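Of the protein chains in this complex, one is absent; all others appear in place.
In this document, chain identifiers A and B correspond to the written order of the chains, with residue numbering beginning at 1 in each.
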């Protein structure tokens, strides 16, 4: 630890919050995996004319979920999938198994990751870090049609 | 993958964001388990006259938490509890044990699930998927009185 206080912050930016813009993204997943929806979310913000405010993402499912993760090396996504498989194994002796061996692990993985995310929008852009992308995680083996509600609250135009 | 772009979205809905309505839900839990608070949250939105906007839920505790999960088959909730017990076992050799063997696992389970959720409200309703319900997860064995702050930001009336 340095003696200097290791926390600092930028001067606040202030705008009127005037508008809520909502849309639903529909994503067809071919089976389990991580699907980058960052460009689709950015397109919604452009269409909405979003300038500054908060974007909420909400996935309307319990065996698919959201995460923000590294977009550079695809092996990160492979390892994240491995980690989730270890934490919620298909052969885990689950009692809920009528919908197949990948269903209950999907619910557990959803609980351990995110159903909703809130991302600030600044200067018309998502305030993501350099290496961050927004992923839909499909936990089921079969193809699914997934819905994510996108809702921007803030200043537009 | 199909050659067609597997992502589409609905035309955006735009409203003025004018109002914040806040209330605190108090839930008496009889001990560990999942407690469906969806109807209580919906009642708050009706009382608030919420039309379109974002609902934030925030639980004011560190050994109880929030999740959105399947509301159809109760065995899903049993398996979710089993999964959390495996990830944060009571006999895990934790150093923080003054408040009983269920306390530290409760903190870990809280960290792995959600302290806050953001859910869009559309056409006066929570934009939950067909099978989604909002659960308070009580991680402690004894009964507790838990507080969830509900805050709607958006259009009312």
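Methods note: a residue touches a chain if its C-beta (ideal position, glycine included) is under 8 Å from a C-beta of that chain, and two chains touch if they have at least 3 such contacts.
Keep in mind the model is a prediction, meaning the values are calculated, not measured.
Participant: Sort through A:25, A:117, A:136 or A:149 and give me the one touching the missing partner chain.
Facilitator: Of the candidates A:25, A:117, A:136 or A:149, A:117 is in touch with the missing chain.
Participant: Please give every residue of chain A in contact with the chain that is not shown.
Facilitator: Residues in contact with the chain left out: 1-2, 6-17, 52-54, 67-70, 73, 75-76, 78-80, 82-83, 87, 112-114, 117-120, 122, 127-132, 153-155.
Participant: Across the whole complex, list the residues on chain B that are touched by the chain not included here.
Facilitator: On the chain B side, contact with the omitted chain comes from 17-30, 37, 40, 44, 47-48, 54, 56, 58-62, 87-88, 92, 94-96, 98, 104, 107-108, 110-112, 114-118, 147, 149-151, 153-154, 156.
Convention: only the chains that are shown with their structure count from here on.
Participant: Nearest whole angstrom, what separates the Cα centre of chain A from the Cα centre of chain B?
Facilitator: Chain centroid spacing, chain A to chain B, equals 17 Å.
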